[in-house]
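Data block below; observations after.
The complex is shown incomplete by one protein chain, all other protein chains being positioned as in the whole.
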Amino acid sequence: MQLLNGLVSGAFYALLALGLALILSLTRIINLAHGSFLVVGAYIGYALSGLVGFYWSLLLAPLGLALLAVILEISIMRPLYRRDPLESLLLTFGLALALEEAVRILFGPVAVPFRIPEGLGSSLFPGTSLFFLTRYRILVLAIALMAGLGVYLLLRFTRLGLYLRAGAQDRETLNALGTDVRRLYTLAFALGAFLAGLAGVLAAGQLGLSPTMGTGLLMPSFVALILGGVGSLGGSYLGGLLVGMATGLAGNFLALASELAIYLILVLVLLLRPRGLFGQEGFFE
Amino acid sequence: MRTWILLLAVLLPLPWVLKALGSYAAIASYILIWGLAAMGLNLLMGYAGQVSFGHAAFLGLGAYGAGLTLKHILPSTLLAVTCGFLLAGIAAALLGLLITRLRGIYFATFTIAFSQFFYFIAFQWSDLTGGDDGLRGFARQPLHLPGFTLDLSSSEAYYYFVLPIFLVSSFLLWQLVQSPLGRSFLALRENMLRARFLSLKPERYLWIAFTISGAVVGIAGALLALQINFAQPSFFHWTTSGTLVMMAFLGGRWHFFGPLIGAALYVLLEELLSSYTQEWMLFIGILFILAVLFFPGGVAGLATKRRST
Partner (left out) sequence: MRPILRAEGLSKAFGRLLAVSGVNLEVAAGSIHAIIGPNGAGKSTLFDLLSGAKRPDKGRVYFLDKEITHIAVEERIRLGLSRTFQVPQVFTNLTARENLIIALEAAHSLSSYPWPRKTRFLEEEASALLERLGLEEQASRLVGELAHGDQRLVEIGLALCLRPKLLLLDEPTAGMSDAETWRTVQTLKSLHREEGLTLLFIEHDMAVVFGIADRVTVLHLGEVLAEGTPDEIAKDEKVQAAYLGEEVMAG
């Protein structure tokens, strides 16, 4: 069923959308460089996998990306928190351009294949109608699920998560209570980048690597964010999965329909339920 | 008034100045084309206060509109520009209806989306658009004026076709921003709530600003296609939209001619950097970041603190 296949794409969208939502709800910044984060994460994974193998790079690449994101956040994003939101938006745009070009310089403009471990490529159910369910795809789903769960547990049951949720609701109060909100922002970026990097490495194994792999995944993630509802982290995650399934389903009928489905979803949401499925009223009027 | 005379003085001999500096004449046209596009976008961004990352859609529509007109309808340059303008303007009017209720991230996402949507269409509908290879097989035609014919094929000659169009368009924009309608846009930028409480319906004025800005960018798109006798899907890409935003920002979005300055800067920089290195995009990206951090008012903002109204 194309639906399951779509779910795998949905996994990527969900991870990206969740990262975007984390950054957005805390820092109010629309991270246009998120797609580039994914690309950088993928290439770090590519570089690492030669050294430490696939599974380790799956853990270390996102961490490396998170570190990079923290450095970037502290150096260039901090000054902009008090300023016109357009400026942070433009900054992330400039960052997106620079990162993508940097990747192109370091690794070349041509698509590169990413070798996944033997055996992962083979199907779990050969000869049946579920033959396309390779072990790799199961892995993607499993990791996306674990990541989503991990973030949920972090937010729900840790002190850190409490601060993150509080900060997403009301930064002024949190500031007044003496918490260093800036560290929360850094954390939000780190976490968002980690998820993007994870998605990147996983996507590389599925689609191969190219400097432009980010854009194709970024747009659906934005739509997922809108679908889930701005302000709802769980909604963004779910939105990603739904967008994935919708595109998978649409792709069943016509190859091009899967991309059209994304635009259709966006238009429908904006016309029928602008707040998205779980969005809060007035969050981003 | 003085500004216009100065502008004319700078722009009239531009191709020759550039050639004297070691560059080439077509750059002059690019400056005007991207300048017009950035100024069109700035009507929405700097004056009405809404950022669109989707205006490349109108650039592309103007370009493909012009190209397709020349290919399939009539070999008339003027008609091509007009059709490009109309196609972009009508699309802007229709899209505007959908989005004027949106704000913040919803607005931004939708603009990125329609930019990519047209990119997708241009890519896939290859029968009409030539797909990834782009639209070819058309060229700017000589201009048939009463009494004589102007051959536009040289870059210099084409520049003197682009120049009056640029001047007329920007003059009309100038009149617009000085008018009550222009002030209504400012009201939107400064305080949408207060505008509403003065009986100015923000949705309506945003729609007007959006439509006009899209149409102007469409003119630029048509001129662009005719400059290189080619149109490609990347014209529609959201990163092209972002580049337009950056041009307006770099030059100074609070000033009328700021975007023109920004476009000139970008075109000249790109020309300069790409002759030294293949990785010029990296430097552009870094430049953007530095500009945002240290020069948020743009070049024009360095000259005068006061925003133009």
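A and B label the chains in the order they appear, each numbered from 1.
Everything that follows uses one rule, which is that a residue touches a chain if its C-beta (ideal position, glycine included) is under 8 Å from a C-beta of that chain, and two chains touch if they have at least 3 such contacts.
Note that the structure is predicted; figures quoted are calculated from it, not measured.
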item	value
Contact list for the unshown chain, restricted to visible chains	B
Residue of B:133, B:151 or B:190 in touch with the missing chain, whole complex considered	B:190
Absent chain, residues of chain B that touch it	175-176, 178-184, 186-187, 190-191, 193-194, 196-201, 205, 208, 307, 309
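We adopt the following convention: only the chains that are shown with their structure count from here on.
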item	value
Computed distance of Cα centres, chain B from chain A, in Å	32
Chain B residues touching chain A - in the complex, by the definition given at the top	45, 51, 53, 98-99, 101-106, 108-110, 112-114, 116-117, 120, 124, 238-239, 242, 245-246, 249, 279, 281-282, 284-289, 291-293, 296
Interfacial residue positions of chain A with respect to chain B in the complex	24, 30, 32, 76, 79-80, 83-84, 86-87, 89-91, 93-102, 104-105, 215, 219, 222-223, 225-226, 230, 256, 259-260, 262-263, 266-267, 270-271, 274, 284-285
